[in-house]
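Only a single protein chain was left out; the remaining protein chains are all shown in position.
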Amino acid sequence: MTDKALPTIQELMAKPSTDIVDSLKGIYEHSAWVAESLVKNDISSIQSITELATAMQQIVDDSSEEQKLALLQAHPDLGAKVAHLQTLTKESQQEQSSAGLHTMNGKEVETFHSQNNQYKDKFQFPFILAVRNASKHTVLSALKGRLPNSYQHEFVAAISQVHKIAWMRLLQIVDTTNSPGFLTCHVLDTANGCPAANMKITLTKLSEPNAGVIIGEFVTNSDGRLEGGPALKGPTFQVGIYEWTFYAGDYFASKGAYTSGQPFLDVIPIRFGIDNPDDHYHVPLLVSPWSFSTYRGS
Amino acid sequence: MTDKALPTIQELMAKPSTDIVDSLKGIYEHSAWVAESLVKNDISSIQSITELATAMQQIVDDSSEEQKLALLQAHPDLGAKVAHLQTLTKESQQEQSSAGLHTMNGKEVETFHSQNNQYKDKFQFPFILAVRNASKHTVLSALKGRLPNSYQHEFVAAISQVHKIAWMRLLQIVDTTNSPGFLTCHVLDTANGCPAANMKITLTKLSEPNAGVIIGEFVTNSDGRLEGGPALKGPTFQVGIYEWTFYAGDYFASKGAYTSGQPFLDVIPIRFGIDNPDDHYHVPLLVSPWSFSTYRGS
Amino acid sequence: MTDKALPTIQELMAKPSTDIVDSLKGIYEHSAWVAESLVKNDISSIQSITELATAMQQIVDDSSEEQKLALLQAHPDLGAKVAHLQTLTKESQQEQSSAGLHTMNGKEVETFHSQNNQYKDKFQFPFILAVRNASKHTVLSALKGRLPNSYQHEFVAAISQVHKIAWMRLLQIVDTTNSPGFLTCHVLDTANGCPAANMKITLTKLSEPNAGVIIGEFVTNSDGRLEGGPALKGPTFQVGIYEWTFYAGDYFASKGAYTSGQPFLDVIPIRFGIDNPDDHYHVPLLVSPWSFSTYRGS
Partner (left out) sequence: MTDKALPTIQELMAKPSTDIVDSLKGIYEHSAWVAESLVKNDISSIQSITELATAMQQIVDDSSEEQKLALLQAHPDLGAKVAHLQTLTKESQQEQSSAGLHTMNGKEVETFHSQNNQYKDKFQFPFILAVRNASKHTVLSALKGRLPNSYQHEFVAAISQVHKIAWMRLLQIVDTTNSPGFLTCHVLDTANGCPAANMKITLTKLSEPNAGVIIGEFVTNSDGRLEGGPALKGPTFQVGIYEWTFYAGDYFASKGAYTSGQPFLDVIPIRFGIDNPDDHYHVPLLVSPWSFSTYRGS
């Protein structure tokens, strides 16, 4: 994400059209026409990766049904990958399948091919699943879940997966280090109807780089918010997986609240993903000694 | 907890009164009178550790204000422990303070002693905090939080801490292996208003023994519950810290729900404590792709 | 709903095919072919209105894109209705528009026609909105919200609205008095981590017939549930709008919980709709003195 060689969105958009097309031609699978259409428009207003993704998505959405179908059909068949994995040695399997697709047993492989073939017969385009490192469990249940859809419903679902893949690819080629997104928190004590003041919180990065590293330590202020503003912003606010750790047991103990010997809630982890470097992520905790909730806030 | 040498509650209650007193005399700090009062009553109806704890608690609650005050005053002064820790070598500090009280810096030690002395002056009994392995953060904020209480309020709070210590001690001396408690789960999809079927869940033990071991793997049935009944019951249902891991991202992917590239919610840990081997713990998950909550259910 | 003249689902399915077609030909707008296809299948397994709706829905979903488009195009143009309303006297307006569409002012009418025309031009089928008594606010924002959709996305959305209209029409022609659905409740005290026992609850019907009538009075048992089983079942369980009234303030007062003079939460109404006479509706309350939540449970 912070690779010096990547252009910022402003740098990318300032390039000659042919260079832009060259950079973006692979965002939609084997469909350089999306990038080519893009540069024919006025792109001077595109100042963020979100705006770029939206513009390309709009081109796809506005294209004809035939073009969309061709786009779907340009995607590889997951069945070929699964079949290929079966022919490899254990070592090669692991190299080529971080998601563990190679761990499908015989019956699972059989089910997969059967349903994958039914899918292709029914819809005339390959099964597309935009889940990074999808496990065999995900693949098998997604395939089973989507097979009964009507043609039109599944067509829309597949295009939506394609847009998601495009977004993940865009994130790989643009330097988003200085994007405007940021992460905030707020803790409310729902047992006492007040902000949870003086609660210790840590923030751990779970995805690479720096997986497992505690990247922030905080104590809530009298309004239950982090002293000093956002937990992450600018270069520290990166797409990835994070985990808040809330020391709620300590907080309730210090309030003199009754909690059991082994408290029902003590150290509370909240794991969440950041997907868009342009957005404000507000990830609060509403907590009593016996219940809690969180949500994507704004 | 599963030490063969420990008696079950039935075995304990069947012993001669003097043996029972001997076993229970230390449950309330230096206050054998609680156990002695207990055996003067008809204790034949006590069939569970919960009932035993309740009976002893009732004796304390029904005792005179003088007796309760004596009970509070029988507790050691945390100030002496902190002062003692300061005199030790680093190695001895660690041995005697798993909670890290010895990591208080000079200013914190000073604050602690000042407030602890104020506490003793104001209330005429020592500061009692029934938090296993209380961190310096907990100790300092609990002390600061409770110091302004009125005498009567703090008296009640302190007795409540004493009951909690008694409960934790009871759990150490009774074999609760075959207690009737059990653990169940339920997952509801609040985005679609239906049970979350076919979601993978694992259960990990976080406290010793077997800390870090995955002790259960489940897939939800059509009603969003665990196939095959309780996740834990009988000998596997033990006091301790546990963590559900819900594969919610997989579930929503298989439903064809829109989720972002790096989903906001994917793998969801829910950490919780089990404190009472007699109770039913229902720990459900209410989840959408953008929010979740849990609670101690029944 | 309880009109004696309506057949039960069993009675309807036992009729001659021509009678069934006659009954069901209007379920999908001007599209008798759905009912005609239905009776060509083996319909002996259809034992509930849910199964009948699902079977008809499947026929539509499995039909060709041309058939679906024709179905969409068979729906009336809302624009014509709005235009017609404008020509009427105030009295006639009210008679023909319970939803207040006639209250659109000049600018709103203009916006509506402009967007409705854009919609028809873009999608080549009329704007379909399956909301009973849709207000002008709903119509205007739904139209505005759906106009930017891609053709395929809106096609799927429109078919989904058509299925919903079909369901509402089915409910008008089948006697569902003895359907198996039922309504249950559960109250959990999230401040104390226990069932809320001894809380008074009433249930009021809000839709006709019997709008405004209290149809149930309950006190929760020790597990926080309604003594005596479901609040509604059999003939009393009808499609419509309902409201629980939870006397949460009384409950917390009786627990000795601190609540403010004018409690933040006291009498808590939870309004909800029942749409399917075959389903179990579990509508619980999770409540502390300062927060509450509910959900469609199972």
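Letters A, B and C mark the chains as written, and numbering starts fresh at 1 in each.
Assume a residue touches a chain if its C-beta (ideal position, glycine included) is under 8 Å from a C-beta of that chain, and two chains touch if they have at least 3 such contacts.
The shown structure was predicted, so the numbers you read here are calculated from the model rather than taken from an experiment.
Asks: Hey, which of C:134, C:173 or C:215 is the one touching the hidden chain?
Replies: In the complete complex, the chain left out is touched by residue C:134.
Asks: Sort through A:26, A:269 or A:297 and give me the one touching the missing partner chain.
Replies: A:297
Asks: May I ask which residue of C:79, C:180 or C:240 touches the chain that does not appear here?
Replies: Residue touching the absent chain, from the options given: C:240.
Asks: In terms of residues, what is the contact footprint of the unshown chain on chain A?
Replies: 188, 190, 193-195, 223-224, 286, 293, 295-298
Asks: May I ask you to list the residues on chain C that touch the chain which is not drawn?
Replies: 129-132, 134-135, 137-138, 141-142, 144-146, 149, 157, 160, 164, 167-168, 171, 198, 200, 207, 239-241, 247, 249-251, 253-256, 258, 260-269, 271-276, 286, 290-296
Asks: For chain B, which positions touch the chain that isn't shown here?
Replies: On the side of chain B, residues 61-62, 65, 68, 150-153, 155-156, 159, 190-193, 264, 286, 288-291, 293 touch the unshown chain.
Methods note: only the chains that are shown with their structure count from here on.
Asks: Work out per-chain C-alpha centres and flag the one nearest the whole-protein C-alpha centre.
Replies: Going by the distance between chain centres and the overall C-alpha centre, it is A.
Asks: Roughly how many whole angstrom separate the Cα centroids of chain A and chain B?
Replies: 36
Asks: Measuring from the mean C-alpha position of chain A to the mean C-alpha position of chain C, what distance in angstrom results?
Replies: Spacing between the chain centres: roughly 34 Å.
Asks: Listing for chain C: what residues touch at least two other chains?
Replies: Residues 190, 193, 286, 293 of chain C each touch two or more of the other chains.
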